[in-house]
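Note that this complex is displayed minus one protein chain, with the remaining chains in position.
Naming follows writing order (A, B, C, D and E), and every chain is counted from residue 1.
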Amino acid sequence: MPSMLADTAEKIKRMEIRGAGRIARAAVRALQEHSSSVQAGSVEEFREKMGEAETLLLSTRPTAVSLPNAVHSVMAALRRDYPSVGSAREEFSRACESFVIRSEQAVRKIGEIGARHIRDGDVLLTHCNSEAALACMLEAWRIGRDFTVFATEVRPRNQGLLTIGTLGEAGIPTNFIVDSAARYFMNEVDLVVVGADAISVNGAVVNKIGTSQIALAAHESRTRVMVAAETYKFAPRTILGEYIQIEERDPSEVLPSEFAGKFRNVRVRNPAFDVTPAEYVDLIVTEAGAIPPQMAYIIIRDILGWDIGDFNHGVSDRREEGKGSTRGPGSAPAG
Amino acid sequence: MPSMLADTAEKIKRMEIRGAGRIARAAVRALQEHSSSVQAGSVEEFREKMGEAETLLLSTRPTAVSLPNAVHSVMAALRRDYPSVGSAREEFSRACESFVIRSEQAVRKIGEIGARHIRDGDVLLTHCNSEAALACMLEAWRIGRDFTVFATEVRPRNQGLLTIGTLGEAGIPTNFIVDSAARYFMNEVDLVVVGADAISVNGAVVNKIGTSQIALAAHESRTRVMVAAETYKFAPRTILGEYIQIEERDPSEVLPSEFAGKFRNVRVRNPAFDVTPAEYVDLIVTEAGAIPPQMAYIIIRDILGWDIGDFNHGVSDRREEGKGSTRGPGSAPAG
Amino acid sequence: MPSMLADTAEKIKRMEIRGAGRIARAAVRALQEHSSSVQAGSVEEFREKMGEAETLLLSTRPTAVSLPNAVHSVMAALRRDYPSVGSAREEFSRACESFVIRSEQAVRKIGEIGARHIRDGDVLLTHCNSEAALACMLEAWRIGRDFTVFATEVRPRNQGLLTIGTLGEAGIPTNFIVDSAARYFMNEVDLVVVGADAISVNGAVVNKIGTSQIALAAHESRTRVMVAAETYKFAPRTILGEYIQIEERDPSEVLPSEFAGKFRNVRVRNPAFDVTPAEYVDLIVTEAGAIPPQMAYIIIRDILGWDIGDFNHGVSDRREEGKGSTRGPGSAPAG
Amino acid sequence: MPSMLADTAEKIKRMEIRGAGRIARAAVRALQEHSSSVQAGSVEEFREKMGEAETLLLSTRPTAVSLPNAVHSVMAALRRDYPSVGSAREEFSRACESFVIRSEQAVRKIGEIGARHIRDGDVLLTHCNSEAALACMLEAWRIGRDFTVFATEVRPRNQGLLTIGTLGEAGIPTNFIVDSAARYFMNEVDLVVVGADAISVNGAVVNKIGTSQIALAAHESRTRVMVAAETYKFAPRTILGEYIQIEERDPSEVLPSEFAGKFRNVRVRNPAFDVTPAEYVDLIVTEAGAIPPQMAYIIIRDILGWDIGDFNHGVSDRREEGKGSTRGPGSAPAG
Amino acid sequence: MPSMLADTAEKIKRMEIRGAGRIARAAVRALQEHSSSVQAGSVEEFREKMGEAETLLLSTRPTAVSLPNAVHSVMAALRRDYPSVGSAREEFSRACESFVIRSEQAVRKIGEIGARHIRDGDVLLTHCNSEAALACMLEAWRIGRDFTVFATEVRPRNQGLLTIGTLGEAGIPTNFIVDSAARYFMNEVDLVVVGADAISVNGAVVNKIGTSQIALAAHESRTRVMVAAETYKFAPRTILGEYIQIEERDPSEVLPSEFAGKFRNVRVRNPAFDVTPAEYVDLIVTEAGAIPPQMAYIIIRDILGWDIGDFNHGVSDRREEGKGSTRGPGSAPAG
Partner (left out) sequence: MPSMLADTAEKIKRMEIRGAGRIARAAVRALQEHSSSVQAGSVEEFREKMGEAETLLLSTRPTAVSLPNAVHSVMAALRRDYPSVGSAREEFSRACESFVIRSEQAVRKIGEIGARHIRDGDVLLTHCNSEAALACMLEAWRIGRDFTVFATEVRPRNQGLLTIGTLGEAGIPTNFIVDSAARYFMNEVDLVVVGADAISVNGAVVNKIGTSQIALAAHESRTRVMVAAETYKFAPRTILGEYIQIEERDPSEVLPSEFAGKFRNVRVRNPAFDVTPAEYVDLIVTEAGAIPPQMAYIIIRDILGWDIGDFNHGVSDRREEGKGSTRGPGSAPAG
């Protein structure tokens, strides 16, 4: 029977476990379970075996951002001295417990903070289907704010349908538009609210393709842009200059394979994300408070607890292969 | 049996005849045919009866731009003096013939001029499926230019499929992307080429929804934007302050009606066009040469031959009802 | 008894006759009266004597813009050939009559055209107390448009009080704000409507101090700026490089003289106008139609009828003395 | 006889004690006095009673920024352990003493630092009547810098008269201009120096209405903008997403009540402050050094000593009622 | 003995005759001389032979701008009807005479107009060694304006040394700086004055490499940019979409050949010109008056007298080969 650790690692690898928050919590739960069962004759040996478990998990998705943040966060508990394996085990378990709780509360806290930026009469615009961004809107509605939302279609996977479902069910008056219509309506919009897949040390925000275009149009119209993101979205390895890899997904998402054959000399390009430079972002709302994007370094260092010394400088360059060749100002390093 | 005039008027009204160029030529052909059959005892009477025909045609689609431009252009022939009805009829017919030929040649001339702006190694981006914009690319390819094109999907009606079909068939290496990905690739792009549905007196370009967002991203990246447009796309009544009506099309284009029922509190907004301000356009290529957008007034006055005195000042305000309520800088007046 | 010509010249000089339109019409009326009474034995002599009258009038306010435009416009009638003094006199009188009528109708026509740019639900902002700008708003209200206006105080002479009086009386919901609050409310504003004191050949608009700041804030917010101006506000001598003089008015307008004595080392600077560069103006509405600011040259040449050959190149440089030393991009030449 | 604590609370409430610095020092003095007289049997009880005093003071002006900063700063002394009430009392008193001294020195230190940014030949522009901004100019003059200042009128309360009085008395050559003339002179200006009423976590600066317009014009002209502000102007609750409330003051400040009756359909809007986004601010000079605006979070956390854990998440939403509905990018959260 | 026509053609080809003005006048003089000696039995034959001479001259430097403008201008005289060869010859000679005189006066007129834009106390910046730009400064100095100039070095050919020689001799206080220092001093500069090698139909200005960088820095600082250019610098074929060829000159200008051998893997890129987009130019001063850059089309059509019908549409594409592959927005077509 495979251990929970191996099983979790496998599921993350095969992307059965998806989503920054779920990956983070699953990895920590697996480490916690592993710590309770692993045999060790000394604190030193315990540390070593947990280190092996850490390595296993980190290898599953080298470019995920929340995974190393989560693992690093709880492994920090083992850097202290312990009188016995038992006490180390206990303390480690407590750290895991605490991480999971904080992670589960993160979205709710972000919602509370973000909701304060939404006022009666506001017109909002959101892109894609971010749990944290939705939390801000739902919480604002819950406490009685009266506003309307423009939600985009989000080609090619049409996540906008999920978003209008959620908003509409809650009773929030929602307008549904194609992605191209964002600038057309932008002069009516008071606040753009989006999530993030990753945030670079220089405050550049990696999010669903199209976000940077919307943020640009917002900036042109003096419309505020608020990003809602859990702290584990901040990518520590960008401090070392690594790029956040912009995945190019399957062409069939854009051009169904039955059609593709009809077109000669045509290649589908399907980047999943783009990079919004910090200058187009007014505020990032995290569970640790609202910050300007330039504070990303402080979040990585002081909240996530990374230190330049923690990194392995000889990090393999192979990991960057196959990355998209297009970057704008604010392109961002990877975790 | 209905006359060709009545028949054409009906077809334009029911939008069986569509497209700026086709509407223009059909209206002129109908006037030409009408002029050859209409009974008149004097030049004066001939003028009067042709004027009635003009009024009939103009009433079919009050917001089309090419229709009044075409009709006005040939009716100008009747403003001169004629010794007999026969000579007036003859001259009018000649004017109609000449208009139709120039109209048919316009796209080819635009292609020749626009092609000179495309160079070996260039990366182009186009949006929607403009005959004039395609002519520039096809002509450039024909004379041996080596370049590649990014073509967008163009939601909600996916005209991008037509575009990649045409480009790919011609052998031009073409990339197909969702509309949201325009800014992602913009730093690689050397030239944006688009068409126009209408151009305002201040050089603002009305074109397929999403064009203004692409032009904005091009401006941000110091990428040139070239608009290919026949002169009859310039909207004379914008000199009188009329807005070019931005049509909102059927919601089911965006959200199929079978889905719409599932969503509560959701309204689809489906503007067909947006307005690109002149400051984001480097050049407009017409069959009368390449011009900066600020020359729109000169095109309307000197090429289309409109004069401020030609207009009926008491133009009904009813025509503006139902217009979209959202405009940016450079919103534009109607024809 | 002084002639009407001398009397009018004196009144313009002493600024008893003020306002671009009133000066223009008074000068033309004086020329008309003079033409009917002046004794001349030949057309040549008639031309000569009218030329002396022209010179007298032009000397009264060398920096006014409408004065030379008006005088030049009617004097053009004398450049043609006439069989007799009587016919010249008659034709000249007709030209004067026609000028006065067109001038009187100009504001009404501007109102009709400008009103079409105002829509239901719009929020407008106006600065100072321009007759032409007010005409646009009043006409829009008259034909049933539903909108509200922000009007500024317009320090130091508080012309805003006149504006809110006129707007309020008409029933238009009006907000009154200090000049400094324009940017605060700009994100709510759909359209800025202002007048002009003079317009330079490059489309720069000279208007009440503060206008350029408001236009800048509008541009920052993607809010449209519409300038309402009679064609005689376009300054022909700017083609020759002359600056439009920015008058510095009396310090006591800003700091009442009874206070001034209390302040040591303090100097009041009181420029009456500033210069808005063409890039912040979307449209200029004239009685000859709406144009982009870059069409100023065409207005001067084709509507006002000036030709480079009309100008006296040796124009005295003394006239520029005492001008303010501060100019931004778009500073503008004088008439 | 009312205690000094109650008396101070009352005076702050009734706005007899005004100004960020004075409120801060008065509150701390009241707490100090209270600590010396309050009866307590244990350190715990002492803490409790002081906590009640803290609550009383904080309730007086829920939106002031300096008040919670000051109170929080000295109450921190009570978070440590003490062997006796006496020692706690003593330490608390020392903390209060130290706070007051630092507060009193803050403006002087800001003056010293800010003065180094003023050079011989500089032209400065200031808006409103900020003690800290004046300190920079007066100190620069004292150490021999040779410069001139443009000072605005500051409608509607004309605080500019105070400013030109102070500057002129010191011998500094000063120009007095209406608020609208700032852009006109901006190309001559080397440095804009203003104060702040509050600074948000994202570096947005809340200051006298008109400041943001001046900062925008400065940015357009590549003129530097320096904000002089004591650290207690940084608003900690903005980390929680609260807005800094923009007060709308009495209409009669703008339109004397005797006039108001004359105007129908007119409403005065009188916001006292506006929000300057961080991108228009080059430097904020505090008594703890010069920083870029994006360091606001660090000031709040490391200098003011706030921690996300310090905040009461359930902060009442009622406090935001009645706030102005207009915000630009960089609108800012409240304290 | 070679005819003057052949001789002139040869000298233009071998670049013994250089400079836009000199080429223009030499070609016209050669045509004039040719017209006086050519044998023709009829006006038709005369036209034909002159047409051959025209063709010969135009073939010498296909990318010059002033050459076709000059030749086209005088050949227009032959489009009219003449009773005899003698009268055609006479009229043609008069047209040539007149062209040469206007050309010789152009720089002086530009100087007169441009000088009015220079005021006491101004700081100017100029780049390269333009006769027309110098004329503005020298004339301003002659009429008593008091100003100083920053002149750049103008690598790689150091034409700045000529400029400071001319300015300094005239007594104008001149600062000499490296090209890289333009932005450093730009905040002190009131007006940038440069010449042009060619101007495109959309107002883009082709001038010495580095000009566009200076214009960009001027725009960033709200400093005005004035271009001084004779009307024959406007490139008519840009209306047909042709690019103005940006010549890449010999590497040895940048890296002396004796050095070049020392460097491996190094290639010198030496473009002689760059393209300044119209949005960075406030005014173009021509001998026909000051205009905004967007008026280029009008200059080409109304002053230079070109008509779209004049052009040979089948213009060979070969002429664009070898052009530089780098263009920014505003890259411009060739003549």
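One rule holds in what follows: contacts are C-beta pairs under 8 Å (C-beta built on N, C-alpha and C of every residue); 3 or more make two chains touch, one makes a residue touch a chain.
Quantities reported herein were computed from a predicted structural model and do not represent experimental measurements.
Within the whole complex, the absent chain has one touching residue among D:Leu161, D:Ala196 or D:Met295, and that is D:Met295. Of the options D:Asp7, D:Glu91, D:Glu112 or D:Glu188, the residue whose C-beta touches the omitted chain is D:Glu112. Mapped onto subunit D, the footprint of the missing chain covers residues 109, 112-117, 119-121, 143-144, 190, 219, 222-225, 279, 282-283, 285, 288-292, 294-295, 298.
By the touch rule set out above, subunit B reaches the unshown chain at residues 186-187, 190, 220-223. Remark: the residues of subunit E touching the chain excluded from display are 150, 153-156, 161, 164-165, 167-169, 171-188, 208-210, 212-213, 216-217, 220-221, 246, 254-255, 259, 262-271, 274, 325-328.
Just so it is clear, only the chains that are shown with their structure count from here on.
The interface at A-D recurs elsewhere; of B-C, D-E or A-B, the pair that shares more than half of its residue-numbered contact pairs is B-C. Separating the CA-averaged centres of subunit A and subunit C is a span of 58 Å.
Rounded to a whole number, the gap between the C-alpha centres of subunit C and subunit D is 44 angstrom. Taken residue by residue, subunit B touches two or more other chains at 279, 294, 298, 325, 327-328, whereas all remaining positions touch fewer.
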